[in-house]
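Have a look at the structure that comes next, please.
Of the protein chains in this complex, one is absent; all others appear in place.
On to chain A.
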Amino acid sequence: MANDLLLPVVLLGGLATYLIRFLPMHAAERLNGRALPPWCHRFLLALGPSAIAALLALALADLLPIATFYAAAPAVLAGVIAVLALYRLTTNPAWSTLAGAIAYGLIHIVITV
């Protein structure tokens, strides 16, 4: 890797990422929210849950490629069940996440060893 390129690429890549995050927020702040029509407000409120559902679907799909679906499915299923169970018991996302990762890792080891 060309080390002399790294710094400018990192700085410009970081700037681009930052501006993508900041400029729409700045624009929305200047509008002060009041100029937005109700449908736009509803759309913005719905974006979060919608993004989480899409992120979850894509993350699970990465773990379940078609070619190895049946081999990978038991560990994924164990992880999902562990998350559901811990969430029901604790409603704490951190504990639920940890339980899911442990269950997935254990079943993965059992299957692959």
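Simple rule for what comes next: a residue touches a chain if its C-beta (ideal position, glycine included) is under 8 Å from a C-beta of that chain, and two chains touch if they have at least 3 such contacts; residues count from 1.
Here is the rule we go by: contacts and distances are computed from a predicted model.
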Name the absent chain by its UniProt protein name; which of "AzlC family ABC transporter permease", "Molybdopterin synthase catalytic subunit", "Right handed beta helix domain-containing protein" or "Cytochrome c oxidase cbb3-type subunit 2" is it?
"AzlC family ABC transporter permease"
Across the whole complex, list the residues on chain A that are touched by the chain not included here.
1-3, 5-14, 16-18, 20-22, 24-29, 33-36, 38-39, 41-61, 63, 75-76, 79-80, 82-84, 87, 91-94, 96-102, 104-106, 108-109, 112
